[in-house]
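Would you mind keeping the following structure in view while I ask a few things?
Here the complex is missing one protein chain, while the rest keep their positions.
Order as written gives the chain letters A, B and C; numbering starts at 1 within each chain.
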Amino acid sequence: MEVNVKEYKHCVLVTIQGRVDSATAPKLNEVFEDLLNRGRFKIVVDMSNVEYMSSAGFRVLLSAQRACRRYHRGEVVLALVPPRVLEALELAGFTKIFRRFDNLLDAIGYF
Amino acid sequence: MEVNVKEYKHCVLVTIQGRVDSATAPKLNEVFEDLLNRGRFKIVVDMSNVEYMSSAGFRVLLSAQRACRRYHRGEVVLALVPPRVLEALELAGFTKIFRRFDNLLDAIGYF
Amino acid sequence: MSVGGDIFSLQRSWPARFDFLDEIRTFVGQAAERAGFSEQAVYAIQMATDEACSNVIEHAYRGESGNIEIRVDWDGLQLTITLQDTARYSFDMKKIAQPDVNAPLSKRKAGGLGIYLMKKLMDEVQYLPSPQGNTLILRKRKEKAV
Partner (left out) sequence: MSVGGDIFSLQRSWPARFDFLDEIRTFVGQAAERAGFSEQAVYAIQMATDEACSNVIEHAYRGESGNIEIRVDWDGLQLTITLQDTARYSFDMKKIAQPDVNAPLSKRKAGGLGIYLMKKLMDEVQYLPSPQGNTLILRKRKEKAV
């Protein structure tokens, strides 16, 4: 798994590449923690290159969402979620908790 | 020439398609006028599908830029300017007046 | 070769560590492909196995070293994945509360999705604890061809 961060004026684009499982999720969590510590609560996650994400990854997304939404200071939104990952997110009820976009521009422009 | 407008939270994306000349520039001008009337002063112009732009088009861009920059309320930025159009904009000294981006995300994220 | 026609059994063992999850998913994924499952079903089988192994590593071995032995059986109708550990800890699966996947964000628990997902992704999940170690059996039947 590789994680990339690009900071825009009103939001941050987090690009995840590869597989997120119990082994790699902590690294993803660190990226979010760092953003939250720096007061960046508006986050677009580009999921287009996520090959796999287990519940360990879902957990990281959920805790980031909780932190971002607190005091209405921000939000985590998901962009370009691949079908297999989306199916699993749906099973977990995460599609109700994360706004999704099917293109990055709309996601960045949302903030 | 076709013009498309997509409104985001902090900026508007104006996509121009085709040829902008003395015949079509007034239509482009109307689009900008409408945005300005509605208080939208942060504008990204996606130029990637501009096949041709004469000084009539440059004039429209300049007047939009002037209106947007007034009172520091906004700015017109150009994204994905094709090489031929860029050369002409350079001759006209417009590259000093318009910030340019070579990808749309960076342009939208700039505002 | 008729895809999914051959009956097979595969068995391998891995150290109970998260960094082997990738290999484990590849192993069961290849078996599921060989059995002729759809790409969607292959992903589901990989994910269920990953969730199961993650639980064994986290909750059964709890940092102690040990192995997970994985056996895959394809009988032409269903794929059976049997995970065997020699871990000290076990649990009562029936007592684990189902997560409320419809709860709003503020009411969502942080974890508790693994077993739920396993059950959703597979047709059958069976847990057999024992003092010598625990067995988890995951089964998925072949979807009908369209």
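As a convention for this text, a contact is a pair of C-beta atoms (placed from the backbone, for glycine too) under 8 Å apart; a residue touches a chain by one contact, two chains touch by 3 or more.
Because the structure is predicted, anything quoted here is derived from the model rather than measured.
Colleague: Taking the whole complex into account, name the chains on display that the unshown chain touches.
Modeller: B
Colleague: In the full complex, which of B:N4, B:S22 or B:N103 touches the chain missing from this view?
Modeller: B:S22
Colleague: Touching residues of subunit B against the unshown chain: what are they?
Modeller: 19, 21-23, 52, 54-56, 58-59, 62-63, 65-66, 69, 83-84, 87-88, 91-93, 96-97
Note that only the chains that are shown with their structure count from here on.
Colleague: Could you tell me which shape the graph of touching chains takes: line, ring, star, complete or other?
Modeller: Line.
Colleague: Average the C-alpha coordinates of each chain, average all protein C-alpha coordinates together, and give the chain whose average is closest to the overall one.
Modeller: When every chain is reduced to its C-alpha mean, the one closest to the whole-protein mean is A.
Colleague: So which chain is the furthest away from subunit B, centre to centre on CA atoms?
Modeller: C
Colleague: Centroid of subunit A to centroid of subunit C, CA atoms only: how many Å?
Modeller: 25
Colleague: Roughly how many whole angstrom separate the Cα centroids of subunit B and subunit C?
Modeller: 54
Colleague: Can you work out the whole-Å distance between the CA centroids of subunit A and subunit B?
Modeller: Spacing between the chain centres: roughly 32 Å.
Colleague: On subunit A, where are the residues touching two or more other chains?
Modeller: Nothing qualifies.
Colleague: Any chance you could list the residues of subunit C touching two or more other chains?
Modeller: Nothing qualifies.
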